[in-house]
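Missing here is one protein chain; the remaining ones are kept as they sit in the complex.
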């Protein structure tokens, strides 16, 4: 089946963002296709490149990067939320004259049309919030 | 009287962060001293330099910058929270090999001792959360 | 004799926890989503009236919520009034 | 026939709202702070048992909470089980 | 309306307490702009978005009232509200910025069953 995920949880606010990443990996392992993972509202902060966690806590960016780089999953940050939370790619950083991009290159910034498209074409849409 | 403020609210999660900034300005206007404003947990994201809000929403960084630059108020981000939320000054950005600082220069990153000191020496400690 | 500030909706855990702690002689200032607890005729407002604490709410948040005409009996104060309350009450406790 | 996922404590508005919507034939998967609702002998658990929905909770979150030994009667599943549930139930609704 | 999965947005959060309310309305408008079948249900604290006379000028934030009033222009006609949630806050639904059909619990469950994907905000 084709899965789309909607992630509203920030990696800093509990475990739900990492549960979403683990869900995506498990869906792939069960032979499903995970086409698109859409990050909205506080969820866009999963794309942050500057986060530094203490040694004894596992990295919360790597699971997403692996899904994109090893399994070709699209990681899309909603542009309206990305701007609001300061999650800028090269283009947006340039447009708003900020010193550098603030997101990891495995993430792309795009419009809500991508969520609507994913939501209405996927067999399963699973939302992760809180 | 000497006021210290503790800000736990992120500028993105509702109005409380801006209420804290307005409170500080009003306290100054009533002749009080606002020595230190300490940002902890999600509150550290008030220091983000890359946030871009839509035209019809008022800027949420400027009120803090004015308090620091015009009234000499100290804006301190708790370092443990700052790292967790990717809020790095020049030093931390260098230490963790990130392309650039992600906070506005009006903010400084420091330890919890500053909060404890502010909390136990101020006449009033007002917390803003949620 | 404590200044409680509540920044969460009447449906939240923070509202219930705050209510349990309020004592006569305290003042409760409703901020952000807390203002909805002042809505006249609601269960939340009845609980607040029953606990005997002085009830205030912040004007800007009440105006945004659109409830200024429906909070009779609660004191609508502005940010300056909030500072004045903090001058009177040495202890403040934030619920959120 | 809906898969509800709850990621908020039993004291939250999300728990109350979710409870109101649960129907027999639905399944409720407790995630994150939602797992505390499965604590045997608590009011929250009694409410969940009364509504007739199948009750599951995510192992990693229950282990972190330290409640695995106190949730008798609820199905403890792992992330793979969560995917299996989503295969069976075409509709999922997130409460948080 | 193009075919494809029928989408129901459940809006449960207050207008100014988080940025979620704003995001959920943006999703509704995007779905309509892409000509996708969509329904909206205001429930829980989401009903507070239907209070009239919201004036967020002083806070310097956008007021969802105008956005809500424009939903019919995007031919989003299926707008519903949880009657019990509205009653809890003693809302006068006739004064709401957008017309919304009040539903009881069983009707809400039927509404859910009539949709393929559910977006909980």
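Brief remarks on what is shown
Letters A, B, C, D and E mark the chains in the order given here, with residues in each chain numbered from 1 onward.
Methods note: a residue touches a chain if its C-beta (ideal position, glycine included) is under 8 Å from a C-beta of that chain, and two chains touch if they have at least 3 such contacts.
Note that this is a predicted model, so its numbers are computed, not measured.
The chain we do not see here touches A, B, C, D in the full complex. Which of A:18, A:87 or A:115 touches the hidden chain is settled by the complete complex: it is A:18. Residues of chain D that touch the chain left out of the display are 8-9, 11, 32-33, 36, 39-43, 59-61, 63-69. On the side of chain C, the interface with the absent chain consists of residues 1-2, 13-14, 17, 20-21, 23, 90-96, using the contact rule stated above.
Mapped onto chain B, the interface with the missing chain covers residues 6, 8, 40-42, 78, 80-81, 84, 111-113, 115-117, 119-122, 125, 127, 129.
Definition applied: only the chains that are shown with their structure count from here on.
The set of chains in contact with chain B as well as chain C comprises E.
Ranked by distance of CA centroids from chain A, the top chain is C. Across B-E and D-E, the chain pair carrying more C-beta contacts is D-E.
Over half of the residue numbers found at the chain A and chain B interface occur in both copies, marking it as a same-residue contact.
The centroid of the Cα atoms in chain A and the matching centroid in chain E are 25 Å apart.
Mean C-alpha positions place chain C and chain D at a centre distance of 33 Å. The multi-chain contact residues of chain D, meaning those touching 2 or more other chains, are 13-14, 17, 90, 92-96.
For chain A, the set of residues that touch two or more other chains comprises 8, 42, 80, 84, 125, 127, 129. The chain pairs satisfying the stated touch condition come to A-B, A-D, A-E, B-C, B-E, C-D, C-E, D-E.
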